[in-house]
Structures are given as C-alpha cells and as structure tokens.
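With one protein chain held back, the other chains of the complex are shown just where they sit.
So, subunit A:
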Amino acid sequence: MSKAMEPDLQSPLGRAGGKAAKEWSHPSDNWLRGFVLDNRASLGTLAVFIVMMAVFMLANPTVFTTWYLYSSVLTTLPVALFVVVPLVFVVTCGEIDLSFPATMGFASWVFALVVQAGYDPFLGIAAALVTGTLLGFLVGSLVVYGGLSSLIATLGMNFLLRGLIQIINEGKSTALTNLADSAAYKIFSSQVWGIPVQIFWAIAFVVFSALLFNRHRFGAQVKVVGDNPDSAKQMGIDVKLVRVKVFVFTGIGAAIAGTFSVMINFTWWPTAGDGYLLPVLASVFVGGTPTWGGIGTVVGGAIGAVTVSFIQTGVVAAGLSGFYVQFFNGLIIILSLLGHKWNQARYR
C-alpha cells in the first residue's frame, strides 16, 4: 500500500499549485466502485439475505409468493429494528448493551399504565420515551461513570429491571382493549394498503439513524471514541458523555420498540421484550458491524434484522419442522460472520 504513495520529494519548497490540486483524485472515477467499497459490509449482508430468500423460495414457491407471510414479518420486524439500530451505535462505540429487553418491558409497562388509567395513548408514548431515556441514562452512567464492564453491568441491569417488573406485577399482564379506537393506534399500528404501518415508521427511523451515524457530529464522535478513545480525549471530545449518549439512544429505541409491541398485541406482558435479546444481538453482527468498535453499519444492521426475522418464518414456511429453526439461525450467523471477516480488513 505504502509504495503506491510517494510524496513529491523533488518539488520545490514553494506552494504546490494547481498541479497538486488535481492529484487528489479517486483511484477510479467510477462511482459504482467507490460505492461498493464504501458499503462492503451492508452489501455483503444484503447478498446473504438474497441468497437465503432464494433458497427458501426454491424450497416452497407457493408459500413465499403469498403476501400473508411478508405481512406477518413486517408487523414484528419494526420492533426489532428500533433496538438493532441504536445497538449498532453502542457496538461501534466499543460497548455492548444487554439491558434493552428489560428497558423495552419497563417503558412499555409505563405506557400500559398511562393508557389503562384512561389517558391518551400519545401521553403514554411520551411517558414511555421519558422512561426509556432515564433508564438508558441510568445504565449508561453506571457503565461509564461507575467504570464497569458494559457486558456484565448491562446484563445485571437487565435482570434487575426485569425482576422489578415481575415483583411489582406478580406476573400479571395488562390488557388494553380501548387502544384500538385511539388515534395513536391508527397512526402507529394500523395498515395502509395492506401494509403494516409500523414498517414505515421503522424505515424512517433507520434512515434518520443512518444519517445520524454518517452525517452528524454524534455519529462521527461515536466512531472515533470506539476507534481510539485516548485520541478522542486528547482532541477534546468528552468521551464519557458520548458513551452515555449511546446508552440513552438505546433506551429511547427500546422504549419505542416496547410501545410498538404492546400496540400490536393490545396487551402488555411482564415478559415484554425478553424474546428480543438474542435475535437483536445477532442482527447487529450479521449486519456487518464488527465486535471491536470504531466502525459499523446502520443499514447493514437493518438488513441483518430482516434476515434474522425471515429465518424463523422461512424455515417453517419452507416445510421444515420447527426443530430446524435454531439450527438455521446458527448457520446463517456463522456464515455471515465468516463472510464479513473475509470482506473487511481490520486496521490497527
């Protein structure tokens, strides 16, 4: 690599003129090549997804051409997307957050309480968002200012918060029958032209977050902190604050996810969110965000979430028994990781 670049050692000391200006050109002016190089990880994830779907379709063409299958995936996928995307930020920042399932449960519990008390669901959503923000701040502060390992501390917080929910509710669920008539339900959880409306909100969230990741100071600082925290600190970045912020972002995402899951089912369960822990984590890494921090891909993570949600549906729909689901889950995860390893070099 280094041989390719030789600074113009013969040039006189004077300012380099127009000649030098032209030398900053891309190796090839082909935009497609640049696009592929810049988006290797997410394109790889997309390839995995397309191959997987092709295999499913070949196995059972009739089921995979019916809309119902996609409709059901599109209802549950958004819930996952709202936590996968913030987790990409967390992992890129060099941390991990395993407490989001409990945050989902906690924030949606607050939502359920507000709605059950007869208030407008919009107020419930606002309350859930505040809860998610506070819990994210609590978890983040514990990890960052407490100087704890995020892996263990967030695992502990997950148990602790879930335990609190269980203690107070004694395992009882809350049915929200009046939710279906509310304006909030129509906006966030109905169907448009047969398409579950959640997916539009989720796509908007993914697009916004991708911009935040690539085109905003927050994303830039998250990447730098995950890459070289000492350097970031030296250059005046408040490393601890950036770290807390990614946990707050996850808390907000988890609150939205939890609220959406309650609105789908009209019921809040004390276990709400629990089932998302492993699929969501898998989505982040299947999506092409490496474990070591500094780089990541929001769009890749979203495609990873789509892939993971289709595995379960696909395996069953392809005519295999449910016993195969876990096997294929594992297979896809391992194959994706191998693919990403081959696809991206780690710079040190």
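Quick note on the criterion: contacts are C-beta pairs under 8 Å (C-beta built on N, C-alpha and C of every residue); 3 or more make two chains touch, one makes a residue touch a chain; residues count from 1.
Following the convention adopted for this analysis, contacts and distances are computed from a predicted model.
Novice: Pick from "Sugar ABC transporter ATP-binding protein", "3-methyl-2-oxobutanoate dehydrogenase (2-methylpropanoyl-transferring)", "Dihydroorotase" or "Nitrogen fixation protein NifT" the UniProt protein name of the chain that isn't shown here.
Specialist: "Sugar ABC transporter ATP-binding protein"
Novice: Taking the entire complex into account, which one of A:Ala47, A:Ile237 or A:Ile264 touches the absent chain?
Specialist: From the options A:Ala47, A:Ile237 or A:Ile264, the contact with the absent chain belongs to A:Ile237.
Novice: Given the contact definition stated above, which residue among A:Asn39, A:Gln116, A:Gln166 or A:Asn228 touches the chain not shown here?
Specialist: A:Asn228
Novice: Looking at the full complex, which residue from A:Met57, A:Val73 or A:Ala220 touches the chain that isn't shown here?
Specialist: Considering the complete complex, A:Ala220 is the one touching the chain left out.
Novice: For subunit A, which residues touch the unseen chain?
Specialist: The missing chain touches subunit A at positions 1-2, 4-5, 7-9, 11, 13-16, 20-21, 23-27, 211, 215-218, 220-221, 223-224, 227-228, 230-232, 234-237, 294-295, 345-348.
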